[in-house]
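Handing you this structure, nothing more for now.
The complex is shown incomplete by one protein chain, all other protein chains being positioned as in the whole.
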Amino acid sequence: MELFIEQSLNGLQLGLTIFLLAAGLTLVFGIMGVINLAHGSLFMVGAYGAALTAAKTGSWILGIAGGLAASALTGFLVEVAIVRRLYHRDHLYQVLATFGLILFFNGLVALLVGRAPLLMETPKALSGFVEILPGIPYPTYRLAVMAVGLTVALGLWLFIARTRTGMLIRAGSTNRSMVAALGVDIGRLYTLVFSLGAMLAGLAGLMVGPIRSVQIGMGEQVLILTFLVIVIGGIGSIRGAFVGSILIGLVDTLGRAYLPSLFKVFLTGSIADGLAGTLSSILIYLVMAVVLVVRPRGLFPVSE
Amino acid sequence: MSALVLDHVVKRFGALRAADDVSLAIEDKELHAIIGPNGAGKTTLIGLVTGELVPNGGRISMQGQDITDWTVPRRAQAGLARSFQITRLCEGFSAEDNVALAVQAKLGHSFRFLRNARKEPALREPARAALQRVDLLDRADRLVGELSHGEKRQLELAIALASEPRLLLLDEPMAGMGQEESQRMVALLAGLKGKITIVLIEHDMDAVFSLADRISVLVAGRVIKTGPAEAVRSDAAVRSAYLGGEA
Partner (left out) sequence: MTDRWKLLRSILIVAAAVALIALPFVAAMLGSTYAITLATRLLIYAMVATGLNLILGYGGLVSFGHAAYFGLGGYTVAILAFHLGEGTSILGFPGTNEALVAWPLAMVVSGLAALVFGALSLRTSGVYFIMITLAFAQMTYYVFVALKYYGGDDGLSLARRNTLGGARIVDAQTFYFVCLALLALVIGVVQRMTVSRFGMVLSGARADERRMMAIGYSPYRYRLTAFVIAGMTAGLGGALWANLARFVSPDMMAWTKSGDFLAMAILGGLTSIAGPVIGAAAFILIESTLSGLTEYWQVIFGPIVVAVALFAPRGLWGMLAGKQER
């Protein structure tokens, strides 16, 4: 039971982290119609920015600021220099260009920082455990990550539902020409949304830093999880991204934790391990396949 | 037996009833025009007949066969051909290629991988014949992008004819045409009249009244009148709802 609670919390934490990425990616697609493979690179930039700043200054708060700034600035530059030219292009070229960006960023980090993974320390204030239920301690840091994820989700919802810019974003994802007709500088709106998405990706990256290591390629693993989430949730839907993220986080974490023992009930040792290992690593893809069969446009399809 | 029957068909978009209990019977070999102001639901009606839209209620049948649940390609295979209001052609293909594709669809053997389809007489001859019927044979080798607007409309008609349809659905074939081009199209349609069943949706009233055997008037999703041209022209309800504004 303790294990189950702990693993569920781990799953939630993974889900909320993915949500930070999925929210930005789905907004960028929903509003600008651009598929951005380099979103994972922004995740990586956030992690490296935070790790390097924290190591230099010795302050994790400055580290967070550094990571956010690095990812938002990178996002801004990428939008202005490249993504802006892709808005009206075929998806094929968006894929190719942002694929090129991934290669570039991975190479650049290798060149500037090196290929060895960086270790990022958990902030001292958050390094302990909290007894969430009697007899069940849970790392404070992970709780903090979840709190941040939930806060951002809430903040995004308020931002999109209640503010004028949010209204424009909602309108922009269904009717671009109308927004333009309102006299809004659509180019600036796009840059803003893209940079915001980049910053959220960076936030996810810098929070994952102390849990996993900071290394080249970290963005691509999580990018593919993010794609699954978006496909499951429905492209362009923040709500879909949230539900999809939590679902994927839980299924992946619990699958890895429980499938092996479940299989051992029916099968013997090595076969059970092999099958369980294989199945648990592809479980989330099977979930996606099922959703796809039942609802090809995702759980929360955005009408066109 | 009627060529096409709509039986109490309903289509809703949210609160809007774009087709509100529409019942229509198109007779065999009839040229039946559907007119109505913008927003009356003409485009919705076409979508329902072609299968691009699924009705919320009612049935649609073709030659006595219930086609309500059929897909777009299946209806086409059963003999329903259409033209598009805004020209839809395969860019990058020649005019003849476009028509040959329709011939090929009619023949039904498209899983052939190695023979050059552009050199198959079984495809090219009927395609050229259809181009001939719309006076476009001299443009057969031109790419779609090189054709004028009027020629593209003629090509649309050739594609529809090439599949030897039982029912031809024409969605504003004169849209965007100059007077001369319109007159050519009217002459083409007059030549087809009586040979196949045609449902004509058109804004050009002169064309409609000169061509149609019968006319249905669609207003706010409802058919308010169906009848021969003279009966429709003199109908009080039609005049106040629609024609009145123009007369």
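Should a chain be cited, it is by its letter among A and B, assigned in written order, with residues numbered from 1 in that chain.
Simple rule for what comes next: a contact is a pair of C-beta atoms (placed from the backbone, for glycine too) under 8 Å apart; a residue touches a chain by one contact, two chains touch by 3 or more.
Everything numeric here is computed off the predicted structure, so don't read it as measured data.
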Output for the hidden chain's shown neighbours is A, B
For the chain left off this view, which of A:Thr57, A:Ser127 or A:Ser281 is in contact with it?
A:Ser281
Decide which residue listed in A:Phe105, A:Tyr190, A:Phe242 or A:Phe263 touches the omitted chain of the complex.
A:Phe105
Among the options A:Met44, A:Ile235 or A:Val251, which residue touches the chain absent from this view?
A:Ile235
Under the stated touch rule, tell me which residues of chain A contact the chain that is not displayed.
29, 35, 82, 85-86, 89-97, 99-108, 110-111, 220, 224, 227-228, 230-231, 235, 274, 277-278, 281-282, 285, 288-289, 292-293, 296-297
Chain B positions in touch with the non-displayed chain are 50, 52, 71-73, 76-77, 81-82, 84, 88-93, 97, 100-102, 104-106, 109-118, 120, 123, 159, 163
